[in-house]
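Every protein chain of the complex appears in place save one, which is left out.
Read from first to last, the chains carry the letters A and B; within each, the first residue is number 1.
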Amino acid sequence: MRFYVQKLMFYVVALWAALTLNFFIPRWLPGNPVDILIAKLSAKGAVTAATRHALELLLGANSQEPLWKQYLEYLGNLAHGDLGVSVTYFPQTVAQTIAQTLPWTVALIGIATVISFIVGVGLGQLAGWKRGSWLDNAIPVTTMLQAVPYFWLALILLYVFGSLLPWFPLNGGYDVYGATPGFNLDFIGSTIYYGTLPALTIVISSIGGWMLGMRNMMVSTLSEDYILTAEAKGLKPRRIMTAYAARNAMLPSLSGFAISLGFVVAGSIVTEAVFSYPGIGSALLEAVQNNDYALMQGIFLFITLSVLGANLLVDLLYAFIDPRTRSRS
Amino acid sequence: MTPVLAQGPDTVVAATKRAGVRQVLPSMTPKLASGLIIAGLVILFGVIGPLVVGDPNAIGDVGLSGPSGTHILGTTQTGQDVFSQLAYATRGSLIIGFIVGVLAMFFSAFFGIVGAYVGGFLDDLFSLFTNVMLVIPGLPLVIVMSSYVQQKSIYLIAGVLAVTSWAGGARVLRSVTLSLRNRDYVAAAKLSGERTWRIMLVEILPNLVPVMASQFVFAIIFAILGEAGLSFLGLGASGALTWGTMLFYAQNGLALRLGAWWWFIPPGLLIAVFGAALSLINFSIDEIINPKLRDQTRSARKRWTLSEEQLKRVSVEDVP
Partner (left out) sequence: MPNYSSNPVLTIENFSIDYMAEQTVHAVKNVSFSLGRGEILGLAGESGCGKSTLAYGVTRLLKPPALVTSGHAEFHSREGYSVNLGELSGEDLRAFRWDKISIVFQGAMNSLNPVINIRKQLEDIFTTHRPEMGKKERRELCGDLLERVGVDRDRLKSFPHELSGGMRQRVMIAMAMALGPQIMIMDEPTTALDVVIQREILREITRLREELGFAVIFITHDLPLLLEISDRIAVMRDGEIVELGEAVELYTNPQHEYTKRLLSSFPSLTGDRGDFIRSGLLTDRDGVTGDARRSVGAEPDESGGTERSSTT
């Protein structure tokens, strides 16, 4: 129990750090983002004093209010879910924009990463088990695929499978003309169709890393004493490979999975750029291009929150699988 | 992208006890040789290339054209020679990669090793800081930070990349240092009155060299890929020529759609090739860190003097 409380506390601290970072970055860097933002907003409609104040809290301004007071008000606003108004999607609020785009990203990236992890670790398990097999030699090849810049590979694949051989659509999240959003088969089918190529590029570029890590750990684990005990017990090879070897070998990969979640989110930004996918990464890029600071900040915050949440989940899962962690703290 | 070092700290320490320099160096295998040669060639290209090729920014009337006698890799849509651009871009990317590698290594060494060795409150503080930095997503942070600054230099990009990439390495170094700290020879040194910094330098650091080398190589790969990604998104170093910015211009010039493969493919290919070469080097370093990997590869098994028939018999008996 103490272990779980400790973990939770850590994530609370990390969250606080992220919020504080979000508060200070616009204030540390040069420029006066509030004025720029107000100017843009005015072009689209009247700006109330309340909006201005909210933006100042978010981004900092030459006001007389002491910094710590601003900080507390900022935290208060966040607690109410007020992230400001978006320039790009005016008059939508930042919160609304995020709510709209987030599910797309989570679905695509989440599914692709999980597939990559499971298949990669599974293949790595087999590669490590059958020592000296051809699969072993395939590993350097798949790992070198990782050195390929993701977007370059994605663009080439898009060109080949979207233009040359028009098997997949070139952009978008679903067929805007053909299907209407909702829980109908058309829509769901359409999203899967549009999501396949992006997901495929993610899997191809990241699977090598999982394979390598898992295979290395399997090789280490197989020389442990308890594997010899399992063999002497006459257990079926399958059981030894899974319950004895893989279960132990998987542990570092699992913690690596948590770390990679941060990279996954980063990767989603590039993926969505290449495929014009309507997720939160695309929104972030548009925000940057339009100097839509409020939206940018809001998205950063949200991305951080999701990564923290995912990390927490993986940490808990790890503790479940490796009983030693629970007693270690 | 996943960290290459997905292993426990005990494998690291088991391999490199009080090793002399010779034991720490990897044995020359085909993998290592090809990695070193390829990486070496690319570096050579980046160093010498810009001294021999023409002006990469010189515009010409010829427009988008394929490889020919005058332009080995063709031209961009403004008539610039792609090959010259590639040489300068190589240099630019290598500079960024190297700076980030050194900075990241320094940060991770400081927060990882010092904290773990000194222990107590400092260790808790450093460790907390490292974990928080690890968990806050890197690229979004980089994007947000660089969006506030309009004119970005190579050094700013390198700095920002370094700041977001040291945390993973620091965590690994910390766990390795923790297990090294409890070794007998360290206790002996402490007992005989050696100063803390000296113990760290003489007893602990040499054992960390393979891990740090692996992290350095990995940081370079990460930096080059990261810079490429940033540039592709339009957030890269303005005015500088790197593999990433070349791809950005190529994409903006619709190179792929227009079929101008000579513009789009080479920069990406060089990234891939250089990255692959570095990965091969990293493999060899991995094999020092974990000698069991070395013994089980196909080439290692060939060194056994079992006959064909004996080998067959043995592999049937093998439990898997």
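Points worth noting:
Convention: contacts are C-beta pairs under 8 Å (C-beta built on N, C-alpha and C of every residue); 3 or more make two chains touch, one makes a residue touch a chain.
Since we're looking at a predicted model, the values are computed, not measured.
Checked against the full complex, the candidates A:Leu72, A:Val160, A:Ile192 or A:Ile321 give a single residue touching the omitted chain, namely A:Ile321. Considering the whole complex, the residue from A:Val13, A:Ala39, A:Val114 or A:Ala243 that touches the absent chain is A:Ala243.
Subunit A residues in contact with the hidden partner, per the touch definition given at the top, are 224-226, 228-236, 239, 243-244, 247-248, 321-324, 327.
As a convention for this text, only the chains that are shown with their structure count from here on.
Averaging Cα coordinates per chain places subunit A and subunit B 22 Å apart. Within the complex, the subunit B residues that touch subunit A are 1-4, 6-8, 11, 31, 128, 131-132, 134-141, 143-145, 147-150, 168, 221, 225, 228-229, 232-235, 247, 251, 256-257, 264, 268, 271-276, 278-280, 283, 286, 290, 292-293, 296-298, 301, 319-320.
The touching residues of subunit A, when paired with subunit B in their complex, are 10-11, 13-14, 17-18, 21, 25-26, 29-31, 33, 129-132, 136-137, 140, 143-144, 146-153, 155-156, 159, 163, 205-206, 209-210, 212-214, 216-217, 219-220, 223, 231, 237, 240-241, 251-253, 256-257, 259-260, 262-263, 265-267, 269-270, 273, 284-285, 288-289, 291, 296-297, 299-300, 303-304, 307-308, 311.
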